[in-house]
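As you look at this complex, bear in mind that one protein chain is not there, while each of the others sits in place.
Showing chain A:
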């Protein structure tokens, strides 16, 4: 395996890991505020559909992005309404969100475009084209550093850079701002936050809205960055893998980057080498596809450190009288 191949695989890992990263950070905000969200898959799917549909009609990927994020946020609002205002079961609400998105997208796509639950193919400005970073062309023949810069760092869609920028921003917001402190507190001990005179309801809605935006970006990237349009069920379980990554990262932003990129790398390797020959045994592709889940189970079982979810997660807050 030469260096160029490694760069190509890493490049593919970045593309495949980015939707996971955005969804994982989305889940991080929600769960840190005490709202479990297994509806990430549905939100991404909804965003993928609306971005694909609006970008196809207007020919503008940015309008598609707005529509996609809007679609995702509307589902986030539904989830918030069910689990915060009406104090419903958060897992059931999340499942409902997934089902709703799965059916709604295909139904509306069929009624708008009559192409059997898909949106028309996007081209030109309807897609987020890869961006070539300054100087990438010039240095691409420089060994190692030039190759990494030109082939790995350059040539991604803008949403990839946004996703990576979100990691330090999330860390800063959560751990260095007053809002972040309150957000984490509301996920651990909402009573004390309430006692301090801060609205638990408002904080949780804010967290859920941020989740909507980030999961929406993930879905938009799928439909307008990686593929060229929406296809039914195109998220293909990425929302669930993002949840696994969130547990793997123990609800922290920087490890979330590591976890999602690791999962992206595993997928990229399995795309490139379906069966890995280790001499003695051959690893089948199924093994590579199962590794993210195996790792998550190992983490959950407490073999490598302990994954402790936010203490108030999953419990609706009832104000004492």
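Rule of thumb we're sticking to: a contact is a pair of C-beta atoms (placed from the backbone, for glycine too) under 8 Å apart; a residue touches a chain by one contact, two chains touch by 3 or more; residues count from 1.
Quick note on the criterion: contacts and distances are computed from a predicted model.
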item	value
Protein name (UniProt record) of the chain left out of view, among "NADH-quinone oxidoreductase subunit H", "Extracellular solute-binding protein", "Putative lipoprotein" or "Sugar ABC transporter permease"	"Putative lipoprotein"
Residue among A:226, A:262 or A:312 that touches the chain left out of view	A:226
Contact with the hidden chain (one of A:181, A:236, A:254 or A:301)	A:236
Residue of A:85, A:177 or A:289 touching the missing chain in the full complex	A:289
Contacts of chain A with the absent chain, listed as residue ranges	5, 8-9, 12, 15-16, 19, 106, 115-118, 121, 222, 226-229, 231-234, 236-237, 267-268, 271-272, 274, 285-286, 289
